[in-house]
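Missing here is one protein chain; the remaining ones are kept as they sit in the complex.
Naming follows writing order (A, B and C), and every chain is counted from residue 1.
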Amino acid sequence: MLRSHVHPTAVHERRETARTAAASGRADHDPAVRGDQLVQLLAPDGTRTPDPEYEPWVEDVDADRLVALYEDLVVVRRLDVEATALQRQGQLGLWPPLLGQEAAQVGSARVLRRDDFVFSSYRENAVAYCRGVDLTDMVKVWRGTANSGWDPFAVGMATPQIIIGAQTLHATGWAIGAVKDGTDAVAVAYFGDGATSQGDVNEAMVFSASFRAPVVFFCQNNQWAISEPVGLQAVRPLADRAPGFGIPSVRVDGNDVLAVMAVTRQALDRARRGEGPTFVEAVTYRMGPHTTSDDPTRYVDPADREVWAARDPLLRVERLLEREGLLDDQVTTAVKQAADSAARRMRAGCLGLTAPEPLSLFDHVYATPSSWLERQRSQYAAYLAMYEDGDGTAAQDGAR
Amino acid sequence: MLRSHVHPTAVHERRETARTAAASGRADHDPAVRGDQLVQLLAPDGTRTPDPEYEPWVEDVDADRLVALYEDLVVVRRLDVEATALQRQGQLGLWPPLLGQEAAQVGSARVLRRDDFVFSSYRENAVAYCRGVDLTDMVKVWRGTANSGWDPFAVGMATPQIIIGAQTLHATGWAIGAVKDGTDAVAVAYFGDGATSQGDVNEAMVFSASFRAPVVFFCQNNQWAISEPVGLQAVRPLADRAPGFGIPSVRVDGNDVLAVMAVTRQALDRARRGEGPTFVEAVTYRMGPHTTSDDPTRYVDPADREVWAARDPLLRVERLLEREGLLDDQVTTAVKQAADSAARRMRAGCLGLTAPEPLSLFDHVYATPSSWLERQRSQYAAYLAMYEDGDGTAAQDGAR
Amino acid sequence: MTAPTTDRTAGPSAPSPTAGPTTLTLAGALNLGLRHSLEEDPAVVLMGEDIGTLGGVFRVTDGLQRDFGADRVMDTPLAEAGIVGVAVGLCYRGYRPVVEIQFDGFVYPAFDQLVTQVAKLRYRTQGRVSMPITVRIPYGGGIGAVEHHSESPEAYFTHTSGLRVVTCSHPQDAYTLLRQSIACDDPVIFLEPKRRYWTKAPVEASLDGAPPMEAAAVVVEGADVTLVAYGPLVATARDAAVAAADDGIAVEVIDLRSLSPMDLATVEASVRRTGRLVITHEAQQHGGLGAEIAASITERCFEHLEAPPVRVTGFDVPYPPAKLEEHFLPGLDRILDGVDRVLGRPHSLTGREG
Partner (left out) sequence: MTAPTTDRTAGPSAPSPTAGPTTLTLAGALNLGLRHSLEEDPAVVLMGEDIGTLGGVFRVTDGLQRDFGADRVMDTPLAEAGIVGVAVGLCYRGYRPVVEIQFDGFVYPAFDQLVTQVAKLRYRTQGRVSMPITVRIPYGGGIGAVEHHSESPEAYFTHTSGLRVVTCSHPQDAYTLLRQSIACDDPVIFLEPKRRYWTKAPVEASLDGAPPMEAAAVVVEGADVTLVAYGPLVATARDAAVAAADDGIAVEVIDLRSLSPMDLATVEASVRRTGRLVITHEAQQHGGLGAEIAASITERCFEHLEAPPVRVTGFDVPYPPAKLEEHFLPGLDRILDGVDRVLGRPHSLTGREG
């Protein structure tokens, strides 16, 4: 028979939860999420949505933890706004805003262990924040002073990947290595909806399924790949793609920080128990431009944006806190101060970043010196030395 | 909820046939086909298997047509044996046998229209035969006298693709073009189980689903990619992969010529009606080596091969013909003669193929002459002319 | 990532092929070339990421989907191998696909389809299957972009038999070469110097009397040194010629235009007069196109050379961060230093070996 169902096989036998549509409904009228159910624990109005399967995964989230999550969300949004401002002021060359995707990033990143490892794209600055990336390091790439800002091994996160989808294979390789090493650490690959069309991402699913690699494929479906709507990449929900590769998947309300935490924890748990990869589709929305160079007025319907504005990931935590009486002045002030202080640190760090020393151009191409390149370096040093001011600046006109 | 089911969406709403397990069962004990049902119309013992969904697609197959199919199967097997012999005798450099895959190839190729277009790999010589490829043209590549043997437009079939999976994208592009042209012709991409791991094949599924391209992805799962069993490429049946891309799929007994015809017709019909791509997994077995250079004793369990020998695609048609009293001496003799005659023609054609003229090396690199290459050609002509015998043979030692 | 973009394309009231010269940016001239190709030949289709609704991240395809429909100007899924592989299939049906690769650094996923299919299909099929694909790639640095947005991959393509490679340096050639590339029955890698997208000049929107696609152009005449450049560095080379003139040195600047095949006859004729050759490109030096030019010209003009050809190129490092790119890219002064070197005047390596 022609089939559109994927039948589970013995290879990856799993409990099939006979789940009611409890968590769904709210988003069903929306074309972006039509025809499918989203895991949700926290509704846009700040009420908790009961979900017997996923509730247990966040039962440790007490008042303190909730406030901490709120602070994260506020801080990363503040940092995003600050970086956008820095770009507008000419201090950064470019910035890819994450506005709207805070919950997807914070929720998933905050449940990782130190020894887990993140392979992300360029937009995961909130993930980087949660991993402990220094705020100055975070903007180096965007200021153009370095091709990457931090030491991946110090924070358990690779530096931003610009080639769409390439990092999913790296995560898979890391995960295969983790198994070889006998650890239960997990690799997490972050990528977008557009990335799912790339061969690399599909090959990562093939390899990770074959090797039962402990990797979580965390897809932020923010509805756009620059100007292209997700419907151009896929005619079915992205989460539907994984099961055919033998990878269980889950579709979560990506603007619900609790639900994101829950599904990510479940995926991590599967991976740690040796059950292999999981695919998470976090359904969210890119509220800003693709990058500061983009002009979304050319392709975004403002009405759509409005619909999503009502699902704001930060606001719903704020409402929950209000409902539960946790949002007193003290908290509000502390959170605001944390955000402002982070923004100040990022700004100061950014402004302090200067162009690297010219001859550093030749550093770190190879681990061991190359005769050929050493010659070029010394010739360029001689060239720079011709100029009186010694630092070679007068000589520099390559970009004109 | 974690899911392994793919939910059909409104985008590709289709009839879900509540089909019983009638056609399955026979192969269920076999690891190669475990856990799933195969469409089957003709059992290994030559009995017809009733199947209300697929039966109608082959109801025009009368006695004559059945005998013709039988002849096809016998002829293509005979040609395959002949080509293998030619290779052993040093007349061909290499040959990729199709032994065991006759029904999958003949069944699918014989239901195509003249204006459909095939994009295949290197193993589809039975498809080429059915498309009307000249037998001498068929062996040119393997004798090394040309990089491809025939005019694709004369027979509606591209020449063999060696880069695994690349042709699936070509089929998709052709199909997109066919829609633009307003024709209901269909592209058929043939590829193997191993190919499903390549990015290209997955991207072909993405593009064809997005553009609703009339393409049939015909995957011959012959259980092997050289020495690698299909289980290394996929932990679930290959047909399970397509639905997640929005492409309906079907798993068919690839050794049953009638079932293959039926599912292919259904797929072609969908495509012609504008319903887009279909994925067919023809479950079969490579009874011979990967190519004449391969040594399958290093990796094939002879017991497995025995299991599959009992499912021989040719034998079961023979048994059906016997049962129906259609296999009299006249038919047997005629079929044998057709096969022998084809083999003789192939052999004679092969032996008549000689090395191309040396300077043809420079032909057809560009449509319009290139100054650079014309210079090389004339310099090489001068070089050849230095040698007394004029044809340059004394000069040729490049390969030593 | 997208680089800064502006909206300065030809627009709907585009000059017709017979209307006489209009002042256009290089990006606008490309847009007009695409428009006229679409108008002239129904087999022409455009494909790429963000080329439809958005009009491309550099707006080179601005307005074309609106005017020619989504059937001819197709936004595609985000997969370069897929785009090029699908273009191959369209060629089998007689189409002439014009593919946009969003930035230089994103062409590599398509490399297999380009090298094993696009470049080889005509040869493989003894001329039966044509691949009239044009692959447009914005390339080169100087725009302060992040990694993978400033590369010069031309040498990978010029080493690939079966491909043609051309590049433009000013609006007129943007128009002319693009239309010729699309009309060409061979696959053409069409490299667009992205930092020159906003250069303005009058454009004659006609192919009448246009030089052939293969021809190099002498853009500044001079008797002392031959300076070969292409794409983004032609403007820099012209500036260098002006600066050298102040020193009494007459630099002849050749804009190569076609990188494969190259019009070496034009270079050869010049070097036979000047006896001195400087080649400049942004791409890394090792195995760059400069090596081929130097080697070929040495082979053809050995007796005429007064000094070994000098290459002024990017260094053999990955493209550096934006704040270092001025050191990577050949600029006016480094080119002049190369000119001094072939002339035996004091230069940066005076007194050093080699």
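By our rule, a contact is a pair of C-beta atoms (placed from the backbone, for glycine too) under 8 Å apart; a residue touches a chain by one contact, two chains touch by 3 or more.
Everything quoted here is computed from the prediction, not taken from an experiment.
Asker: Would you list the chains present here that the left-out chain is in contact with?
Answerer: When the entire complex is considered, the left-out chain reaches A, B, C.
Asker: Which one, A:R110, A:H170, A:R212 or A:R241, makes contact with the chain that was left out?
Answerer: That would be A:H170, which touches the missing chain.
Asker: Which of A:E124, A:E203, A:D256 or A:D295 touches the chain that is not shown?
Answerer: Reading the full complex, the residue touching the unseen chain is A:E203.
Asker: Which residue among B:V81, B:I162 or B:A338 touches the omitted chain?
Answerer: Answer from the full complex: B:I162 touches the omitted chain.
Asker: Please identify which residue in B:L86, B:A195, B:C219 or B:V257 touches the non-displayed chain.
Answerer: B:A195
Asker: For subunit A, which residues touch the unseen chain?
Answerer: These residues touch the chain not displayed: 117, 119, 146-148, 151-153, 158-159, 163, 166, 168-178, 180-181, 187, 199-200, 203-204, 206-207, 210, 363-368, 370-373.
Asker: For review purposes, identify every residue of subunit B that touches the missing chain, sorted by number.
Answerer: Interface with the chain not displayed, on the subunit B side: 93-94, 96, 122, 141-147, 162-164, 194-195, 197-200, 225-228, 232-233, 290-291, 293-295, 298-299, 354-356, 358, 360-362, 365, 372-373, 375-376, 379-380, 382-383, 385-386, 392, 394-400.
Asker: What residues on subunit C make contact with the chain left out of this view?
Answerer: Per the touch rule, subunit C residues meeting the hidden chain are 81, 105, 108-109, 111-112, 115-116, 119-120, 123-124, 147-148, 155-156, 158-159, 161-162, 260, 283-284, 286-292, 294-296, 298-300, 302, 305, 307-311, 316-318, 353-354.
The definition used in the following text is that only the chains that are shown with their structure count from here on.
Asker: Report the chain whose CA-based centre is farthest from the CA-based centre of subunit C.
Answerer: Relative to subunit C, the chain with the farthest C-alpha centre is B.
Asker: Distance between subunit B and subunit C based on Cα centroids, please, to the nearest Å.
Answerer: Centres of subunit B and subunit C (C-alpha means) sit 41 Å apart.
Asker: I need the residues of subunit B touching at least two other chains; which ones are they?
Answerer: If we look for residues of subunit B contacting two or more partner chains, we find 199-200, 203, 206, 210.
Asker: Which residue numbers or ranges of subunit C touch two or more of the other chains?
Answerer: 76-77, 79, 81-82, 109
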